[in-house]
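Removed: one protein chain of the complex. Kept in place: all other protein chains.
For reference, chains read A and B in written order, and residue numbers begin at 1 within each chain.
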Amino acid sequence: MKRSVLMALALVVGVGMAFASGSQEAADSQGDGTTTIRWAYWGSGTRVEISQAAIDLYEERNADIQVNPEVSGGAGDHFIKVDTQIAGGAGPDIIQMGGNINDYVSRGVLLPLDQFAGNELNVDVIDDSAIQSGTIDGTLYGVSTGVTMPALVYNKSLLEREGIALPEVSMTYAEFRDYLVMLRDNLPDDVYPMMDIGAMSSNSTPFGYWSRYNGTPLYDAERNMTPVTAEAATRYLELFQDYRENGLVPPADIAAGYAETNADTSAIVAGRVAIGYLFTNQLSGYQAAMTDELALIEFPGAAETNALWVAPSQFYTVNLNSEHPEETVKFINFLVNDPDAALILGNNRGASASATARAAGASSPADQKVLDYLEAAAPHTSPDTPRVPNDTELNSTLYLIYQQVAFGQLTPEEGGQEIYDLLTRLIEES
Amino acid sequence: MRMQLSRSARDNLTAYTFLAPWLLGFLVLTLYPMIYSLYLSFTEFNILQPPQWIGADNYIAMFGGNDEVRADPRFMNSLWVTFRFVFISVPVKLMFALAVAMLMNQKLRLIPVYRTLYYIPTLLGGSVSIAVLWRRLFAGDGVINQILDLSFGIQGPAWISNPKYALSTLIILAVWQFGSPMIIFLAGLKQIPDEYYESARVDGAGPVRQFLSITLPGLSPIIFFNLVMQMITAFQSFTQAYVISGGQGGPLDSTMFYSLYLYLKGFGFAEMGYASAMAWFLLIMIAVLTAILFRFSGSLVTYGSGE
Partner (left out) sequence: MTRRTRTRLSRAIANVIIIVLGIGMLYPVAWLVSASFKESNTIFTSPGLWPTAFTLDNYPEGWRGIGIVSFGTFFKNSFMISGLSVLANVIFCSLTAYAFARLRFVGRRVWFTIMLLTLMLPNHVTTIPRYVIFRAFGWIDTILPFVVPRIFATDAFFVFLLVQFIRSLPTELDESAYIDGAGKFGIYTRIILPLTVPALVTTMLFSFLWTWDDFFNQLLFLNSPDKYTVPMGLRLFLDSSGISSWGPMFAMSVLAIVPAFVLFFSLQKYFVQGIATTGIKG
């Protein structure tokens, strides 16, 4: 018996030791003078390949630098990973950031970049608006990777097949409603004129647009309050209630089936609606998932109010605890400003905001529609305003309130009050 | 007397030697994360900044709030959704799994093929393809409604996006992926000695008698295991609801499972302290239910060792 016990023990200790010794090697791999920059971003196929091509070029020019791309499949995965890494004290050097950049700035995990501007980072050739959008409370935290804009997207082939006149790029709300009525009367029975654009998970954008259209952004950062009133939010809910009751958008239970998080959950890709909403950088992805041709128009009323805005599609930001801030910023400068890098990277992370990069980059034909739209809509824009704190909670709760109204559990008045309460609470809690 | 003492000491030494890997793993790898999350449940923790001690506020918010702490109605809703899911899906899934396991325990030539095919739904797990498939089946213009329309002329609702029915599509999914308990049942059935059945047949017992007097008692430890584990897993169900609702638990929070809400709170809304409080409440709730099951099992489960 003694022997059997000893055997069991030896087995455990032996295997344990084998792995423990293996782990020691993994711990220290550095020490040959090269600096490793960890670059965390999200993306798929093409973005991974061109990012690697840019890395290869940079490593070729800088033999002492090694860049390790830590790529995740989507923004959701990316941020969970980055959050855990930062909490564990091992955050990456470059963090690709989206609309939630304010949340990361307010939690104090990003490195201010002002000290590098003009030195490692050439800001002179980057558009002012792009620098502005990466500047929070007077400090530069993010370098824009490119720009994007909210837009309505319509199924051009479908309308042509049905012999329906294509929509104007700029319409007033009244003209837009008439157009939807005309669509309803001419489209096949199972196709609705427009997606219920509040019933999707990124709905703070259409609501934010509508607020700007009324002259009130969702968030006034200087006074730390929301200019939106409960009455105004109610009117937004009533606008879509009117569309819903008149068959201009799908009934609540149909609309709820399409979260529009990607092409697989898209009503416009599935051919159930003629008009949807997206950010321009999503157009190529939607187009790749369907044979019908898509095209872009502005949100209604943009021409009168300049309520549209140019948004940074993504930022490069630097981890506050990065061990190699200078090398990291130099690499970012290469990514956004270097002509060779621009040729490699194209418009994959949004239409470039750097003059030198734009001069070098030739866009693919697929991106042409986006560029045309950006140009046409440019006069109908005004500067971007700061995001409401806690972007994810805003979208998730807004989605819930909107659905409660759509399914008839709340009246638009009650819903409007809840939206107001939500905005007020999120701003107070920050 | 002295002999006995040293013998029990030796028994302990032997047992703890066998147990050593698990004990070491528990103390080094599992205990600290558990204790730390318990501590977090009394803090406000946005993951990126150090946690702030706030006492029992998270727990207060979960259960109605008070003058200072805002109540969280979404929490109660997620608890209710999860209870309904657990108490419907677990019994149905287990009965289905047992029935199929017995079907698969027959001596048919093609049994290996059948078993493998029946296990495929489980292999798909919670992948993106499951989400696409389920929407395709249960959408307003989905396959189920096409079948209903063609065969009965019934116009079905949009099952998956109607708050009344969305949860049932997830229950169907859970039952459809019955492979794991089925395999465990199958392994259990194999472990019942054949001669028990032979002697029962000699005594003239029919299939029903055999099932009641041999299969059920012989399988009872395994049934108990499946019941406990399926309950624990069902309470923590996450992936399927996450992929199908795009992480939103919709429509109208009707598929907002407890774990999904916990995840949304912890990583989405950056309230990891609150998520930890939710996790510990879930632990306590499951532990109590498991304890009740263990108490009841005493009279119903027969072990070979006669305990």
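Going forward, a residue touches a chain if its C-beta (ideal position, glycine included) is under 8 Å from a C-beta of that chain, and two chains touch if they have at least 3 such contacts.
Computed from a predicted structure; not experimentally measured.
Trainee: Of A:T46, A:N119, A:Q368 or A:S430, which sits in contact with the chain we cannot see?
Mentor: The one listed residue touching the chain not shown is A:T46.
Trainee: Where the complex has a chain not shown, which of B:N12, B:Q52, B:N66 or B:S199 is the residue touching it?
Mentor: B:N12
Trainee: Per the definition of touch given earlier, which of A:P112, A:P227, A:G247 or A:G285 contacts the omitted chain?
Mentor: With A:P112, A:P227, A:G247 or A:G285 as choices, the missing chain is touched by A:G285.
Trainee: Take the complete complex as the reference. Which residues in chain A touch the chain that isn't displayed?
Mentor: 1-5, 7-8, 11-12, 15-16, 19, 22-24, 26-28, 38, 42-49, 52, 68-75, 77, 80-81, 84-85, 87-90, 261-264, 266, 269-271, 279, 281-282, 284-285, 288-292, 313-314, 348
Trainee: In the full complex, which residues of chain B touch the absent chain?
Mentor: The list for chain B reads 8, 11-12, 14-16, 18-19, 21-26, 28-30, 32-34, 36-37, 40, 47, 100, 103-104, 106, 108, 110, 112, 114-130, 132-134, 136-137, 143, 176, 180, 183-184, 186-188, 190-195, 218, 221-222, 224-225, 228-229, 232, 236, 238, 259, 262-263, 266-267, 272, 275-276, 279-280, 282-283, 286-287, 290, 303-307.
Simple rule for what comes next: only the chains that are shown with their structure count from here on.
Trainee: For the complex, which residues does chain A have touching chain B?
Mentor: Answer in residue numbers: 1, 5, 8-9, 12, 16, 76, 79-80, 83-84, 86-87, 103-104, 107-109, 190, 201, 252-259, 261, 264-265, 390, 392-393, 396, 399-400, 403-404, 407, 409, 425.
Trainee: Applying the document's contact rule, which stretches of chain B touch chain A when the two form their complex?
Mentor: 13-14, 17-18, 20-21, 46-49, 70, 74, 128, 131-132, 135, 139-141, 157-158, 160-163, 245-248, 250-253, 264, 267-270
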